[in-house]
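A quick write-up on the structure given underneath.
Omission of a single protein chain aside, the complex is shown with its protein chains in their original locations.
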Amino acid sequence: MLFKVFAKDELPKLFDLLAANPVIAPVQKGVDQHGVPLFDFDVVHDFADLRLDYTSTIHSAKRYFLPYAETLATFTVDKGGWEKQVDLNIDRRQVLFGLHACDINALNKLDKVLVQSAYPNPFYAAKRRNMFIIGLQCTPRPQCFCRSMGTDFALHGFDMFLTDLGDSYFAEILSAAAFQFMARIVTREPGHDDHERYKAVVAEKNGRFQAKVDSSDLTKILDMEFESPAWKAWGDKCLSCGTCANVCPTCYCYGVEENVDLDLTGAVKTRRLHSCNLIDFAVVAGGHNFRPHSHARLKYRYYHKHRGFVEAFEEALCVGCGRCGEACLAGITVPAVIASVREGG
Amino acid sequence: MKLSCDIAVKPLSRVEGHGNIHIRIEDGVLQEASWEVVETPRFFEAMLVGKHWENAPYICGRICGICSIGHTLASIRAVENGFAIEPSSQTAALRLLLKHMETLQSHVLHLAFLVAPDFLGTGSVLPLTKSHPEAVQRALRLKLLANDACDLIGGRRMHPTRTVVGGFTMLPDKAQLDLLLRRLRAAAPDLAATAELFASFTIPDFVRETEFVSLKGETDYPFIGGALMSSDGVERPEAGYLAMTNEYCTPASTAKWAKLSRPSFAVGALARCNNNFHLLHPTARAVAESFGLAPVCHNPFMTNIAQLVECVHVMADAARLIEELLDRSFTEPRQPVQSRAGLGVGAVEVPRGILYHAYEFDDAGRILHADCVIPTGQNHANILHDLEALARSWAAAGTPDLEIERLACMLVRAYDPCISCSVH
Amino acid sequence: MENRLPFIDVLGGPGGRRREDFTSFEYTLPAEITSLYALTPTETLYQIRIIDPTARQRFTFQPGQFVMLELPGIGEAPFSISSSPVRHGDIELCIRRVGNLTNFLARLTRGARVGLSGPFGTHFPVEEMVGQDILLLAGGLGIVPLRSPLSAVLENRSNYGRVDIMYGARNPAELLFTYQYEEWRRFDINLAITVDQAGPGWQGPVGLITEVLKERLGQAGSLATGTCAIVCGPPVMFRFVCDLLTRAGLPPQKMFVSLERRMHCGRGKCCRCNIGSTYTCLDGPVFDYWSVMNLKEAI
Partner (left out) sequence: MRGQLSYLGVELARPRVAFFELTSCEGCQLQILNNEASLLDFLSLVEVVNFREAMTERHDDYDVAFVEGSVSRADEADRLRAIRANAKILVALGSCACFGGVNQLKNRFRDLDWVKREVYGDFPIITQEVLPLSAVVDVDLCIYGCPIRKEEVEKIVTNLVLGKAISHPRYPVCMECQASQNICLFDLGEPCLGPVTRAGCNAWCPSNRRGCWGCRGPADDANLAQLEKIMAERGVSAEAMLDRLECFGGFATQADLLRSAAADGRKP
């Protein structure tokens, strides 16, 4: 890790240098009915469209790594037989400009299951490796609980990370590529003052967290409270709509769909993000459904994220970004669910 | 010479909805010529009673799958007129563009898929995919262009999703509009070639004087709103539509019929051309003239040519509209709606003629009474009278059965009737 | 142009990654159906051979493992290998027609091309069962995955003690591999078959497989130490059979079950087969009963 400081007006220059590659960044998508701006990631061409002051985005940046729907293979079929073609659907490096720590940590978690385990997923890996990531220090919202999940700081998984010091940016440089870009703008070595300011910014950030999740002994508690009435209560509210999985930066479960072309000379195999809250998630041959009730499915989402994943990778599959709770029309939030299960209903 | 025949077409194909033709000639004397509309009524006007105004365009668009955009726009206009809402110029331009694209897609569908088989002696477009592949491909391209444009502006080619009272829920992307403009320009040769194909057809020669009713254009060839006029000299304001339509029930039909100065009148592309010929785009006028179409033309078979002329017009005018839209910066797509008690009428020229929606609202903006007058409903009586006149001449000439059947079907088809829509 | 970041090709370009790592996904071996044999109106036995001889030879598996079988545009699904591990990439699958892929497969003819990947999953530890008695308990289609460990046992019959097969089907017409029963018996296998409903000509017992098992237990009071059980069948069967065996003194780590879940990848990525922390495809499909007992929702 290398630290640099640069004046704010150098940032557009950095952007322009990077803009030789497709750049994805937070932009404003509209305002809600109360006039609050709504942000999301999108491809940007102009630095002026960037909203680096964004709070959180509606959807995570996950789709640039794991598209909601992705072609896994195409087939050409003729009388003689068939051939399979596989394309990883990425042919160039891209830049993700302004990712908060929680979302970087989300990618690090996905790496564990999708890259660093048996049978790595090349579709994900190719996009992940080809994403140049500039992290950005955030200002926590009331619903953020990343601090409880230990994901409020990113230690790796990015190329550089910026913290706004007021008139300048404090940059942590992690990759050689990032170092080379930094050499093209005017930077300086951070001095004592910069370090002090950096620490002050971080302290200020830490003071803002409101939401909390108590994850101590959670794997055991989840097991003990398997029959807790809390699940039923939350399940009654759940719409089984899958919105939580769609907005979540760490949900990756999917389904595969195969379709033959209309002219019968080819076929397509598509991966589609699924959600464990959807009714057919666990249906098997003969129509048996292992989780026919919404409470069983909802419980399963927590089991996977806060128990199963912890057992496998020693960390939860949740970064505390709060997106699912905010997107859920029924108002089901992670802190509330976990607190009620802890209390045993 | 053949003196008797009994022809029943039940139901007529390649039209929207169910209608039956019956012609009986005995010993050279016409005994019966009937145009029967057997479609089942859906009672849209009753469905709306008690409904909040927001429902009207959404439900009423479903009166017709082919001109759902026209119905939606007429319904929106009726609500907006009822609440004294003036659409912004941006909304007006987008609505007209959307309307043009529906006109294009509907006319092309009618001409290439429903009418051309008659002139080329086939029962459907299917054999033409082999015998006239380029003509079919051309038509498909034009239709695709028009449909894509409707998707872009209205959100969906059928039963549009973006069109609402007060404007639009969402605006088209300018880059997409620009692409549309380029596609429109590139499509001109396809339309020209389609016109050439029609130039090779012999349009049946038949003339029966009638009255033509349409919107009256002031400065532009009219499509959305404005005064009403007839070729017999009647003029009425939009809200006075009842005096133009004079609907009545008849046992031969589940649709209501209409009359004005004479026992019947005609609406549609020919009526519009006849009444507003001078407002057509010059290129469209030139095409009209090349087909010998000039006001007032009383040959109903020329409706097909009038549709072709309108295709040329709407393509040219759409290009103009897009250029204008690209030049301006977009504002808020939707203006606020404040309901009030009263009556609202919306008249819109849809592909088959003038369409009226009229609603009476209570204080809360709920519909107390609704009325929709459909172009094909206004044409039914005229279709019948044309059939009678033609049949009489066939009786006199001893025309063979098959020829009578063919021409009778072609005549009705020329009106491009939207039968289920006329019953609604 | 220097601002353009270089593209990283994970499949082989710079970065020095092992190529096999990333191609295991969506990488199917071209294979061909060398024979189809209808066992019942709904089950067909397929012989499937990997076309490339080297790949065929390299394809080794353990009894209990499964493959993913693919037909373009029709589907891809997991199937247990039902043949002897000695035969490498020339395998037998016994497939029940239940849906898109399985129905279309049944319409194919000899020589048809399919895509094969795998083998995946855990297996029945037959090597560790040497010198012991083995109980093979199967319900319905559960006999299919058991046929592979059974073949392995038959290859070295003298290495094992008493071997019992207890197999239940709904009715006699649904019994699979009937043509092999005599052969099994010749190898000194105690074969007990039961059906839920007798059909014409059925002489054997009628009733649940647990009854047959009780009978077997009844003879000896309990099970001899050094007995292993392999259980495969519908979820309800597991519970009853495993309960009985537990009461008969069989330790849970000596009972092996094969679970079925929905799978879309077979590689621990789609999560559809996930039971809590456990992936049926990676940690299963073969589990010892101890692991399953401790899994919520497993059976």
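For reference, chains read A, B and C in written order, and residue numbers begin at 1 within each chain.
Keep this in mind: a residue touches a chain if its C-beta (ideal position, glycine included) is under 8 Å from a C-beta of that chain, and two chains touch if they have at least 3 such contacts.
Quantities reported herein were computed from a predicted structural model and do not represent experimental measurements.
Across the whole complex, the hidden chain's contacts among the shown chains comprise A, B, C.
Of the candidate positions B:Leu73, B:Leu114, B:Cys273 or B:Ala391, contact with the hidden chain is made by B:Leu114.
Screening B:Leu120, B:Leu140 or B:Val234 for touch with the missing chain picks out B:Leu140. Screening B:Arg14, B:Arg183 or B:His298 against the full complex identifies B:Arg14 as the residue touching the chain left out. Against the chain not displayed here, chain C makes contact via residues 71-74, 99-100, 103-104, 107-109, 111-113.
Looking at chain B, the residues touching the absent chain are 11, 13-17, 40-47, 49-52, 54-55, 58-59, 62-66, 68, 109, 113-114, 117, 123-126, 129-130, 140-141, 143-144, 147, 155-159, 161-162, 164, 169-170, 249, 254, 256, 366, 420-421. Listed for chain A, the residues touching the missing chain in the whole complex are 29-30, 32-33, 38, 40, 58-59, 63, 68-69, 77, 79, 82, 236-243, 246-247, 259-264, 272-273, 275, 278-280, 294, 327, 329-330.
What we mean here is this: only the chains that are shown with their structure count from here on.
The central chain here, found by comparing per-chain C-alpha centres with the mean of all protein C-alpha atoms, is A. Here the CA centre of chain B is 65 Å from the CA centre of chain C.
Rounded to whole angstrom, the centroid-to-centroid distance between chain A and chain B, based on C-alpha atoms, equals 51 Å. Each chain gets a centre from the mean of its Cα atoms; for chain A and chain C, those two points are 37 Å apart. Contact of a single residue of chain B with at least two other chains is seen at no position. In chain A, no residue touches two or more other chains.
Within the complex formed with chain A, the chain C residues making contact are 1, 3-11, 15, 21-28, 72-76, 96, 98-100, 113, 115, 235, 260-262, 264-265, 267-272, 274, 276-278, 282, 296-297. Remark: chain A residues 17-21, 72-73, 75, 77, 81-82, 84, 86, 88, 91-93, 95, 113-114, 117-123, 125-126, 129-130, 132, 177, 223, 226, 252-256, 258-261, 266-269, 274, 276, 281-286, 288, 290-291, 296, 300, 303-304, 307-312 touch chain C in the complex.
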